[in-house]
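As you look at this complex, bear in mind that one protein chain is not there, while each of the others sits in place.
To keep things simple, chains are lettered A, B and C as they appear, and every chain counts its residues starting from 1.
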């Protein structure tokens, strides 16, 4: 078993203990020699890093915990790099949510003008990380958590030479919830899942190798806990007509109207609310008696993130040939999308050998919308990488939330003005 | 010069004299032996047919004018079939406009829920015409005017064996208006036009073979008569960033917000207003002294329709190798769309030999939206042909105007209820 | 565990005991309730069926063994259908080999004019089987052994509605031989294999999840047992330049010259030699004391066929998520080939859910030849299904062995004349 150096960039995130917890539970399957915690915010790093050091007491073989504000130092010799950072922290998120809100548009940190702004801030930073890896950790794998995960992973795949896999907790969370509500045994179920990040669908469900799709779909759509399973009370007629279940974030498209009405009614955005949650968590983390993952972390969202990441690294290291839903370049998996577009799809991981399960043509029922959103995503990548205001305008206009090019231009200008330190477009 | 039989289906349309006028002005280039006027509405046919008979006095060699309510009779032996009918006439159009309006959505007869409803009514009828042609006029060409022209032409191309070309007056009108405002000589200009019906773009302008795109685009976008030229005051930053001019109906997408606000403010829909225009025209047409195309016809809209159709038939008959913008199966012209999807594109017509000018990849700036709308269109074709309510729901949800699957389901039910004689979905 | 009916069509083949042996060794994993042995040749069926009945003594729970000349009877209620038949038996094969030989062309039963003739004879018969299955065993899976396996499987996939998987022993045999010679542990190796039937390549070798390609390829190409591993002493410079290993039948293309010279020198063709082997085997099989798979069967060729088939059925039944190299419709696995072209590729089998491992673009080094041969194959399918001599001529001319359209025409006529009972082209 090789000894791993795990670099966590943006380790001051309150999520970081979750990840450490994942390694604790897998001790024996993976041996960590070092957690290299990097953050430019020393205060946060001290608090979160302190907790992580205490958490490492749970390992039988204690890993080294190093803390640094220097990127190259953290990355040098790393085997895996995990990204947790948020450019501008939660106040930036609040801006991403409030600018669209002022125009009557959903403000959300992964999609719409909000996710767009976040991508513009994040891509230049994460490419710096990748280019540093090219020098000091060229064989490492970057596991990208940073949202909007699909867009960020596409930027990394197109514009760096490192190996990158994007992860999202939506698929795993959906599976676990359906399994729980429908009484299915996780070990026996295969979900025929496909899509792009935060834009996923379930096309079939196999139980013990038997196609149970036609039996389970109506039961799921009729179930009182439908919204718990799929993340929203999606329209039953649509799902059964498509014979495809939309998942989670599809509510922003198929129920944009209802979600918008609800969003506009709320006094505070999610980002604003989380500022308090975050502060509170940091207070908890500062308690020198806290030595394990704190219970309050679950409020923060992001369930199963750590599970997804650690299980993936486990497959890389231990060659267990498991299926993971990952964000990766399409390379023909969907015949409709460009080879270098990043998609979200089950892949079989046999050590270094990642093979997506071939999918073929996108079903016509969802192809149009996927193409539309993917065009927005790829344009956003280009805009951020090239620092082009022209491309940024075209990208934003391409988002299905936008219904006016004139308004898009106004919003783009507001985004640029709101983040003068992070967004530099010409 | 061969002698032509021209069958006009829905000849009771007030547009029909326009078409006859086109043939009058081209006498000498094409010889019509018969205009076969067919309409199921005998009253309208008598009035419009009467005017047409009088108009035929303008020909040196008088064609025969026959009038019938029998489809097979009109089609038998035809060389060209031109469709003018509207299933349910203008009252059906008013419903198409008002159902969306009640939900705060643009009601328009070619796009959105309105165009969707019109397609559902029209496709079964026009396929009957095509199947009749297969029997009694298998070598005739159907020139489709009926809206939504792209969807209807796609249904005909996929589900019949006759030769069909779809036409729309948008490209020719746009060209003529730009030429007029910018002082260009029609004979010297080539517009590098592409798109799908009511969804067209100009990618370049060549004058005397010289690429004047970079010079003309900013001038057009800055011109006070911009809206006259492109059909709307499109966003200048967007057009110049894309280096592509959107045309006409793109306002419904790139300025949906503004168009919707304006639409919802109006007391009467266009269809409702036209009911009176139509009545008035029929009164004019009834005047036995009227022997030429009446002046009032221009209010009715549809400028240059007749010019487009007659010029195309002229190229078929006289082999002049002219370029026409037509609706036709893609067959690889755009590498992104399916081979059997109908697109709107310049084609070189050398008699029977129609060759679209190859285009290649759709520019990423517009690809997403085109894919989205084309998916909606192809799903609508399937829904209408198969009579499937499930497919109809999926199609409608795919339209970019729709922001709620639940609302789409309500609207679909309202459409079905509003047209019990014409729409039969299961 | 469900109880299976296994129908063996052409059960009089001397291969059949091999298959029974496979089930014997997997008793406990699959429960066979009936072997339905069907053959139109009663004499052969009696001999081989007799041996099979005796072999079934090895099962703890004895399956029923039924013998019939009636196709529908054998197929009714079957769970799996395995095809073993050869239209015209070995004398037909000898003709397939000798017609090309007379023209100085390699005569081979799976490729070139020989394989072409065999496909023309076989496709009409196997489609009869498939259409019978559609009626009496619509949920059964046909496992196709019949050569040319890729072409036959493509015909079945395109022109019937049954589920079909094509199998070939080349991949499994190659793996086992490389593993043996190079000292690799079968359980630990993943071969990144791709191609079409009898036209396969190895693009990578992973051992315990580690990419060992760059280390192992030169060792394999330098090894004195190279030909034992890959089936031919392929050109080392080519393999290393391509970074792709050609396998087995590629000798007919990359070393056509040498193989042809050798073939033309031999007095008797393989088919002629096998006539005696076959007779001898039938004598052995007739021995009432023989109750297990006879040793002599190994001379007949076809090692590991039974292993491939039984392991696949095991994965279907027991949901073991194993990787199998199968012949199946492309559906985008290779972005270059048509969706309905049959390819040979690793697939993950989780019960009913077969997912090919996505491959993407064919490497340019081999794309041209694969496209060429696949065009020949698809044309052959069309020729056989439509009974068209025109298409047959075009197909044969497309085979890379052919260097003269005139000669191809002569050979086609000789093939038609040689098999008047089986090939009916117009």
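Basically, contacts are C-beta pairs under 8 Å (C-beta built on N, C-alpha and C of every residue); 3 or more make two chains touch, one makes a residue touch a chain.
All values derive from a computational prediction rather than experimental measurement.
**Student:** For the chain that's been dropped from view, list the shown partners it touches.
**Tutor:** B, C
**Student:** Where the complex has a chain not shown, which of B:3, B:61, B:186 or B:211 is the residue touching it?
**Tutor:** B:211
**Student:** Among B:25, B:161, B:358 or B:413, choose the residue that contacts the chain missing from this document, as touch is defined above.
**Tutor:** Touching the chain that is not displayed is residue B:358.
**Student:** Applying the definition given at the start, please give the residues of subunit C touching the unseen chain.
**Tutor:** 234-235, 237-238, 240-242, 254-258, 260, 364-365, 367-369, 371-376, 378-379, 382, 390-391, 393-394, 397-398, 400, 403-409
**Student:** Can you name the residues of subunit B that touch the chain not displayed here?
**Tutor:** That gives, for subunit B, the contact residues 190, 192, 204, 206, 208-211, 316, 318-319, 321, 331-335, 339, 348, 350-353, 355-361.
Rule of thumb we're sticking to: only the chains that are shown with their structure count from here on.
**Student:** Please tell me the distance, in whole Å, between the geometric centres of subunit A and subunit B computed from their C-alpha atoms.
**Tutor:** 45
**Student:** Where the centres are mean C-alpha positions, what is the separation of subunit B from subunit C, in Å?
**Tutor:** Once rounded, the distance between the two centres reads 54 Å.
**Student:** Identify all positions of subunit B at which a residue touches two or more other chains, and write them in rising order.
**Tutor:** Within subunit B, no residue contacts more than one other chain.
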